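Heads up: the structure comes next, in structure tokens.
With one protein chain held back, the other chains of the complex are shown just where they sit.
Per-chain residue numbering starts at 1, and chain names A and B are given in the order in which the chains are listed.
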Amino acid sequence: MINPYVPYPVRIDDIQIATEDKSLKTFKFVFLNEGDEEKFAYKAGQFAELSIPGKGEIPIGIASSPVEKGFVMFTVFKAGVVTSHLHNMKVGDIMGIRGPLGNWYPWDILEGKNIFIIGGGFAFTTLRSSIVYMLDPANRDKFGTIDVVYGARTPGMLLYKDELIEWGKRDDINMHLTIDREAPDWDYHVGMGPNIAEKVGPKGDEKTFAIACGPPIMIKFTLPVLEKLGYSNDQIILSLENRMKCGIGMCGRCNIGKELVCKDGPVFTLAEINQTPREY
Amino acid sequence: MKVIKIDKTKWAEGLNKLRSDYQLIGPVKKDKYHDFQMLGKDQLPDVELLNTRMSPKSVVFPQSEVMLEYSLDETKEDHHIIKEVEKDASPRAVFGIRPCDAKALMLVKLNFDTSDYKDPYWIKAFEASTFIGMACDDPASTCFCTSTGCGPYNEEGLDVLMIDVGDHYLAKGITEKGEKLLKTAGWEDTSDDASLIESKKGEAEAKITSKVATENLKDKAILDLYEAPFWEDTAFSCLNCGTCTYVCPTCWCFDIQDETHGKKGIRMRNWDSCMFPLFTLHTTGHNPRETQIHRVRQRFMHKLKYFTDKYEKGIMCVGCGRCVRLCPVNIDIRTVCDKMNNYAASS
Partner (left out) sequence: MLEYINKIKEISTKLLEEKKVDMIVGFRKGSLPMMNEPCFAKNTEDIQSFVWDSNCGINLANYLTNRKEKIGIVAKGCDSRNIVTHIIENKINRDQLTIIGVPCKGMIDRKMISDMFDSEITEVTENNGKITVKGNGFDKTLEKTEVLQENCAICIHRNPVIYDELVAKEVEEQKDVDRYEDVRNIEAMSPEDKWKTFDDLLKTCIRCYACRNACPLCYCPTCFVDEAKPQWVGKSQDPTDTRTFHFLRAFHCAGRCTDCGACVRACPMGINVRAFTKKLEKDCFELFNWEAGLSIEERPPLDTFKPGDPDEFIK
């Protein structure tokens, strides 16, 4: 019997400060045991429990992409006991990763479709994973147009900024970066994400799906925009967060109605969410 | 399945024969009340007791259980590597479990033994156990097992069902595990009293007068029930203590905690409760089930609606009545269930 509570041992391979306020760091992990990377096969949109002996575990979306090999990457906001400890750890330290957990963005349905991604703040991790996945030469042909609206308070608060700028130079993805207020040397949009989405977003039709991921306030203002653009509720895909412990649907706390965010989610369509109590 | 007759004078002798092959577990008095405990040498289980204060769920799902261990000592080669702890999976025989509590095990199994993930701790303990149930001839006024798809002679979850018939017990082997235990104990006198079981069963069922209606629950919309106006009144008196969830044989929620002592560490799980605000509190301070109404509603919706919809195996309650008797403020699941079952959304 496979014990789903035992994490794979990993070594921290690289740590990068991800935002100017240093509240987020990006960690790259490598698996200690041969074969574990293959066992950890994941899809964009899934999460894992970062497992620190003596401190506990924290569920974090996987920021690396299935097409990137040799490591897994997570960008972590310093907030609670586990993440604060993680922020103080060093390259070479040993810890665990348990996963991959949860469902993923519905790639089988999304194939052949236009994709509109709306991200905000530090909830861009699994969206990065998704973009890298779709832009991979082996996959790019499987999708129609790709539009990305990504907003943060300031330029320094955008995650993966170098990559964003590189993507901006490509012609097979339309990047719409935005910050809340004017800043020097900023050549992109200024304004709240949902407002930019309304201006630049592709119209919703049966061939176009929206994936939105961000703080609750951003989601709140994004949903009416998507509706205005013509997206139906089952073409709006959201990724939820809730307090979790086990990550495998057993410990009982993360449910919204009969759905468990950790196992039946975290990815749901708006149509599905509308059927459940909004306890997230 | 054949029915065995166990003379009560041969009861202790049979138990003693089992002791070398099984750890015996059964209801014994602990301080003021009975609880399922590992039996000491020569100790006999009080199988004729109405029921224990705490349910026997702890036999397979202890309130605190170590799952994993690790060393933080960097001089050790395997430091910071988290490993499974060794568990005793030797056979155990659980006596005196009531049919309601046995059925509860089968409901909890739906959570811990799934097609996607297996909880090895629960499953190994469950598989190591042989459950010898005691049919219930003298129910309490708070027993409502006949309304929950269960009953005083229900066999689900049991390996042996015992029936008290005065100077002897009848024992019905239900599974191979159960037959094996009966044989090991040397209880082999077959009985032709099988028809007696049926008539006693009928009498026992008739004694259960507390009923709840559940037949409409599955057809109600989740959001209608969720938004029903009666929750404010239902939840008002709730203290948000964990009593109902801890005494419940079907509540399975748990918390995972790391504890260290020097350089040694463990990861353990402890029962948790949807009644506690901490259960769902996000690190940001946001709590999706912030108020007492949210939490009370979650408990009843989970047991009576979400579970019912998710598994299509009835409600997540076996009618043991523990929460009814032990709630400090008398919140009664029977009343709440009736309210939900009878609720008609005004729209």
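Heads up, the rule we're going with is that a contact is a pair of C-beta atoms (placed from the backbone, for glycine too) under 8 Å apart; a residue touches a chain by one contact, two chains touch by 3 or more.
Every value quoted in this text rests on a predicted model; they were computed, and no experiment measured them.
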item: Chains in view touching the one left out; value: A, B
item: Candidates B:Arg53, B:Lys180, B:Lys263 or B:Lys339 - the one touching the absent chain; value: B:Arg53
item: From B:Gly242, B:Gly265, B:Pro288 or B:Gly319, residue that would touch the chain that is not displayed; value: B:Gly242
item: Given B:Lys30, B:Lys264 or B:Lys313, the one touching the chain that is not displayed; value: B:Lys30
item: Residue, one of B:Met268, B:Cys320 or B:Met340, that touches the chain absent here; value: B:Met268
item: Subunit A, residues in touch with the chain not shown (by the definition above); value: 80-81
item: Contact set of subunit B toward the excluded chain (per top definition); value: 30-33, 35, 50, 53-54, 63-64, 140-142, 233, 236-237, 239-243, 246-247, 255, 257, 259, 268, 270, 273, 276-278, 324-326, 328-332, 334-335
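Going forward, only the chains that are shown with their structure count from here on.
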item: Mean-CA-position distance for subunit B and subunit A (Å); value: 39
item: Complex contacts: residues of subunit B adjacent to subunit A; value: 67-68, 70, 72, 79-84, 111-112, 114, 116-120, 123-124, 222-223, 226, 252-258, 260, 265, 267, 269, 272, 274, 279-284, 286, 288-289, 294, 298, 301-302, 305-307, 309-310
item: Of subunit A, residues touching subunit B in the complex; value: 1-7, 9, 32, 51, 53-57, 79-80, 83, 93-96, 216, 241-243, 245-246, 248-258, 263, 275-280
